[in-house]
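To keep things clear, I will list the structure first and then write my remarks on it.
In this view, the complex is presented without one of its protein chains, the others remaining in place.
Showing chain A:
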Amino acid sequence: MGLDFTVVPAHLDIILLGCLWTIAIAVAAAVLSFFGGIVFAVIALYGPWFIRLPFRLIEWVFMGTPLLLQLFLIYFGLVQIGIDLPAFVAGIIGLGLHFAVYNSELIQTAILSVDKGQMEAARTVGLSRGQALRKVVIPQAVRDVIPPIGNNMIALLKDSALVSVIGVSELTLSAQRAIGATYRPFEFYLVAAAFYYVINLGMEWAQRRIERRISISR
């Protein structure tokens, strides 16, 4: 029994719907991980100890444990303390915070490597430290860190397949459903892989566009 892709078109609708979910979750989690990464970085560098230390713990949990376990904790664990999140929201939060921690590491390094004179110049015109960070230091740090963050975002897209285990009908789970109906795992997993690849290309294209826009000011 060889490969037979003729079974695919009949199930293309759920595959495409799965793509949309994957894209929606990846984009939402990417945005969360980007802004979360900035917030985490600022807290790690400038926060008072009583905020910094709890964040260190969160950081450790997100870096030191499997993402799959984190998704279970957020989706199944939080219910026990009365926080009942829809699966896709739990997935976005899990993926977003997980990658926010990695982005934060990059952004911290970038903030520290912005020339000290930038902060000084901003302070001498009367900006507070917070204003100087927001308007002068962080925009420059973020600009430097777009390419490595882009790599994290591609990892995020791929790891978004994990949210299938908490029941979000994204691309991987949709492929599994199609397989359940047809007993054609090879065909549908290949189709899913092809769609992941296409979405990835789209993300790379978006990243290149952002980088090009930024490079105008260099």
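As a working rule, a residue touches a chain if its C-beta (ideal position, glycine included) is under 8 Å from a C-beta of that chain, and two chains touch if they have at least 3 such contacts; residues count from 1.
Here is the rule we go by: contacts and distances are computed from a predicted model.
Missing from the rendering is one chain, named in UniProt as "Polar amino acid ABC transporter ATP-binding protein" (options: "Phosphonate C-P lyase system protein PhnL", "DMSO reductase anchor subunit (DmsC)", "Cysteine desulfurase" or "Polar amino acid ABC transporter ATP-binding protein").
Touch with the chain omitted from the figure is made, among A:Ala121, A:Ala155 or A:Ala181, by A:Ala121. Residues of chain A in contact with the chain left out of this view: 115, 117-118, 120-129, 131, 135-136, 139-140, 143, 216-218.
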